[in-house]
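Some chains omitted; the rest stay in position.
Labels A, B, C and D are assigned to the chains in the order they are written; within every chain, residues are numbered from 1.
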Amino acid sequence: MVVTVLVVFVGCTAWTIWYSFTASRLLPNNTFVGLEQYQRLFATSRWNISIRNLLIYGSFSLVFTMVIGFLLAVLMDQKIRFESAFRTIMLYPFALSFIVTGLVWQWIMNPTLGLQGTMRNLGWESFRFDWIAQSDMVIYALLIAGLWQGTGFVMILMLAGLRGIDEEIWKASRVDGIPTWKTYLFVVLPMMRGVMVTAVVIIGSGIVRLYDLVVALTKGGPGIASEVPAKYVYDYMFTAGNIGQGLAASTMMLLTVMIIIIPWAYLEFGGGKKS
Amino acid sequence: AELEVTHWWTSAGEAASIAEFARIFEEETGHTWVDSALGGSGTGANPVILSRIIGGDPMGATQLNTGREAEELIAAGLMRDLTDIADEVGLREFFVDETLLEPCTYEGRIYCFPINIHSWDWLWLSTAAYEEIGQPVPTNWNEYVESWPALEEAGILPFGLGTGWPIDGVPGVLMAGIGGTDLVLAINRDKNADAVRGPEFREVAEALDNLRSVISADTMVPTFGDVGNQLLAGEAAGNIHGDWLQGDLQIAGGVPGEDYECIPGLGLNDQLSGGGDSFYFPVLPEGTDPEVIEAQTELARIIVSQEAQLAFNLKKGSMPIRTDIDLSQANACMTKAIELLDNGLLPSGEATLTSDTMAQLNDLTKEFIDNDSITVDDYIERYASLIESAD
Amino acid sequence: MSNPAALSGTVATDAVGRQLDTSAPHGPRPKPFFTPRRIIMYSILFVACLYYLFPLYVMIMTSFKTMPEIRFGNIFAPPLEFSGDGWVKAWSTACTGLTCQGLSPGFWNSVKILIPSVIISTSVAAVNGYALVNWKFKGSEIFFAILIFGSFIPYQVMLYPLVMITRDLGIFGTIPAVVLVHTVFGMPILTLLFRNYFASLPVELFKAARVDGAGFWRIFFEIMLPMSLPIIVVALILQVTGIWNDFLFGVVFAGTQNYPMTVQLNNIVNSAQGSPEYNVNMAATMLTGLVPLIVYFVSGRLFVRGVAAGAVKG
Amino acid sequence: MQQSVSIRDLSLSFGAVKVLERMDLDVQQGEFLVLLGPSGCGKSTLLNCIAGLLDVSGGQIFISGKNVTWDEPKDRGIGMVFQSYALYPQMTVKKNLTFGLRVAGHKKDDIERRVARAAEMLQIEPLLERKPANLSGGQRQRVAIGRALVRDVDVFLFDEPLSNLDAKLRSDLRVEIKRLHQRLENTMIYVTHDQIEAMTLADRIAIMRDGIIQQLDTPHAIYNNPVNLFVAGFIGSPSMNFINGELSGKTFNADGAPLNMDSYGFAAGNENLKTKAILGVRPEHVVVGEAATTQPVNFDSEIEIVEPMGSDTIAWAKLGKHEFTFRADSELNLKMGQKIKLGFDPARASIFNAENGDRI
């Protein structure tokens, strides 16, 4: 299995990189064209917008998902009643295919059909909630739906982490007179480092692969204001039948990830060797 | 034998039409049609169909985007050569328009059969909306444009639009309607960038520019079906969309001529641009039951047969590929189309350009519609350079 | 539990005769439901639930409406007349292509794909994570780094290479292929999940088990796994959801006769041209989501507290 | 004097397991109370109740006269060393020590000073930047002590704080803790299994058994006048010799050998009992050799086992049919099989009722 996985991931990465230098169309072919695909890529405004969107969405999504996920997990950890019900409610968006829930969000955020329209009909004329129709705000509309879908799972993950904390630590901090929130922040959170790293990677890979949400919610619109890299890759690979272009975009994404991962791996392993 | 057929016609109307093929196929040949419907062409069906063909587990027949890149599959020897069948049934004799066969032809051989003709070139107008402002329903694009201020004043949306891909078809329609036949041929067929930079195309671009002033993301609805609802309700006055919108209008209870009007070619051109859906027949792996190959042949024959063409297209609301069919049962809009079809079909971009080029053009249009800071000149220039680099 | 001396209000004195007020708090600390803290907590939870449930509300309402009502009504309004047609249609009569059996035919196929995929991917990843933490082998760190990197590769990019790999393995178009694909794709995140979790368990336990003579598997099954219930739940949630909702791999790799339920869902929801039946879409989506939802609910009881309590000192 | 910690009628159960039952206890302000008792008798549980870490099932707890039964640990003015240490694993030793202080908003130099003092006292200066996982057992324990010591509190709760330290360090720390106690004058409740620790540190010792306090008194009184068989047997190592017999008046009859108990200090009213009884003699109160003849009770015996323990030697012999242990100077060079004279003074012995174990 280990070998399989290595073969698949290393192999696929190599495959991706190689064909990004070719003129592959519907099928991979080996016509080498150098950096042509990349030149075209960076000359494409849709790609540039996609990158910008990814950065904005990524940073907000990462921060908010982590924070909200953790806060909810902490709440769930307070020996509340109906914990199981609450947990399931927060998790259900994760269970439902986004094709349709995206549509529902699209309705809700639609200025005429959704909240804004309804509120205005009820007499609140100044009510505004039309992010989905604003080119500069649409990314935040995505964020609302993205958080809705993703925070539940992160909450569960963090809850699992919290459940692993030894009760004795809590006792110690209570005796030390540490307020609960500080205990969570300064004692428990660092103890959950593993879970946090896991969460960051999961959220991070979700961000890099962000696709369904955009397709279901905005289809990249208005205009191309909410395009994202993964959508660019898929659209060119499968709809536009230009594998070379899709893979060039994909290679750029991998490169970015690599730039983030390598220092992290160095810290995680290089630093870990000492102890 | 059993023959698996993949396609992405999954909505009620679509399924009903493909069912006609299946019915006739099964009735006439005694083979079994195994239906593999996969909704959503781009990310749903396309990768699956291609993977299966590449993966060596091809289906017996499949719908594919009629575009240039199927050539690669053909070149790779993955598609069955249908030339013999075409000759046998005399396809070229009754075929409605040679241009439509072009994408199916590779090095003089035929590898796919178009099964219908679709056209984007329709302007749909709401009777209710025009009643509201007390004006007659426009009969062409120019009248329609003139009515916008009055519509806006009455709080009616001049142009309804669904989010996403529905806008993609509009430039082509404007090009055929406003720019005229020569422009379409110059750009789509000859890939002449100078034509793009010429005055005719500028008019098209200006029309689009004009259009974007009445389009706002605020008022977009999720799908083109919702636009149909807006038209029937009189909330929106008009829309440019392909002939398949009719299906929606009819399901919602709309009657052509009463609840809505359909104007082909924007009322300005007497030729429609269009393309079609085609069926491909992958080469089946060695050792396949000859029965199945036989079934493939039978199916290829049947889908272009008179009976099947009639049954299919009546249900589907598209135009048949044969000229020798009695379409007396067709509704008002379809009849209009068939009349225009006699003048020959203009090649749409989808049929003549690669989907790569189309995708880039679509991106450009979307960006232009949304972003007012892109001027008409920018649009023309970028359009031209895309056409230039098209292959 | 009650304390007679205190209840009767006897005044007690201590050793030096000073009186202690024994009337006030005694016995277990009361746990009133309505403390300010609790109220705030439940309010936050309540608001959070509104956010999470709001779309669900819309979905449910829509699913019970008739198409005309959906077309022309307000999306938030409850249905004027309740109609279960959407649900019935979604489950048993909606057409995909020529077959009009709703979602139901794909259900068992989905189960057939789900069960081996979830079990195998989770197990393999759990073993991997365990090996990475406790049996560091040469190159394990590089292996791990590659895995993490792998988790960022967009799925679809790997579609063609995987098609070729499975084709060469001769399993393309069968359940083993789809299981393999899910296992490969689940590997990075799940391994990370397990590795980081195992790393947080006291290493002394692992040592103790080795001294007790247990080998790789024994330690894994009898010591590590029972302590990882919460993370197993998380892994299950992740995989069940992912695999159940997967469309692409199921369709591409599992073979025609094994099309999962999501194919029907996708067909019902995603028809390119033609008017969507929103009530059916909503019902179909909710029906499809039921299996993961049940898994969430049932697995919740495994979220035990203090899995390693009492194990080590220090 | 004021009582610092008062416990009234305290009960605690874990589900069906009743650990503490209707316990009353008063600890004076500034007192050093040692809790002694067999493993599992409820010592840690009691500390946890006082600290507010366990919810009591019944009864009340007062600290400095205030009813704290329902108060949060942080409002009780306590510091605690946990038996299981409970160090914050991801913080360095120094952070572990200072965390509580920083949260309480102490000044930086104040914190530094306290940490420096505690670290010196506990000999952990070189470890300040390490994490708990990189420490030895004893080092962890010292950090746990340090974490409590740096704080200003009214009541210190120590749960076997020196159990994993070497003898030398342990006696050093014992002195330091005693000194600290004298300086701070706060109350200390201290669990230990080390009787030397208990004897040297305690103002009073509470002997617990199965969640009930058997005797609460000064070390001297506990050692010399155990109230019952349990306490007598529990305190002292090697433990007291118990001889079954019959008491009639002032004569104790063990297997027909009458021993004269004239010098024994009977409890009032017990001078003239006739009952089955148990005589307890501490091994270290046995006089060996010729000197034995000067004791009120003496007899001849033969040595069965010898266990050398450095300065002393523990030896097993027989008194009648009963095993009889005694402690002797190693210099006597006792040998197995050696015949020897043994004697003791009943004034230093204890007699217990054989029925209920109470001291007579």
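The rule is simple: a contact is a pair of C-beta atoms (placed from the backbone, for glycine too) under 8 Å apart; a residue touches a chain by one contact, two chains touch by 3 or more.
Quick caveat: nothing in here was measured; it's all calculated off a predicted structure.
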Can you tell me how many copies of each labelled chain are present in the full complex, written as a formula?
A x1, B x1, C x1, D x2
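FYI, only the chains that are shown with their structure count from here on.
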At minimum, the number of touching-chain hops separating chain A from chain C is 1
Identity of the most central chain, Cα criterion:
C
Find the chain most remote from chain C, comparing centres computed as mean CA coordinates.
D
Centroid from C-alpha atoms only, then distance chain C to chain D, rounded to Å. What do you get?
52
Please tell me the distance, in whole Å, between the geometric centres of chain A and chain D computed from their C-alpha atoms.
59
State, to the nearest whole Å, the distance from the C-alpha centre of chain A to the C-alpha centre of chain B.
35
Residue numbers of chain C (touch at least two other chains):
156, 160, 266, 269-270
Name the residues of chain B that each touch 2 or more other chains.
41, 43, 47, 54
Go ahead and list every pair of chains that touch.
A-B, A-C, A-D, B-C, C-D
For a test of understanding, state which residues of chain C touch chain B in their complex under the given definition.
71-72, 95-99, 156, 159-160, 163-164, 166-167, 172-173, 247-248, 251-252, 255-256, 259, 263, 266-277
Report the residues of chain C in contact with chain A in the complex, numbered from low to high.
41-42, 44-45, 48-49, 51-56, 58-59, 62, 74-76, 124, 128, 141, 143-158, 160-162, 165, 180, 183-184, 187-189, 192-193, 195-197, 199-201, 230-231, 233-234, 237-238, 241, 245, 262, 265-266, 269-270, 278, 281-282, 284-286, 288-289, 292-293, 296-297, 300-301, 303-309
Where on chain A does chain D make contact in their complex?
166, 168-169, 171-179, 182, 186-187, 190-191, 193, 275
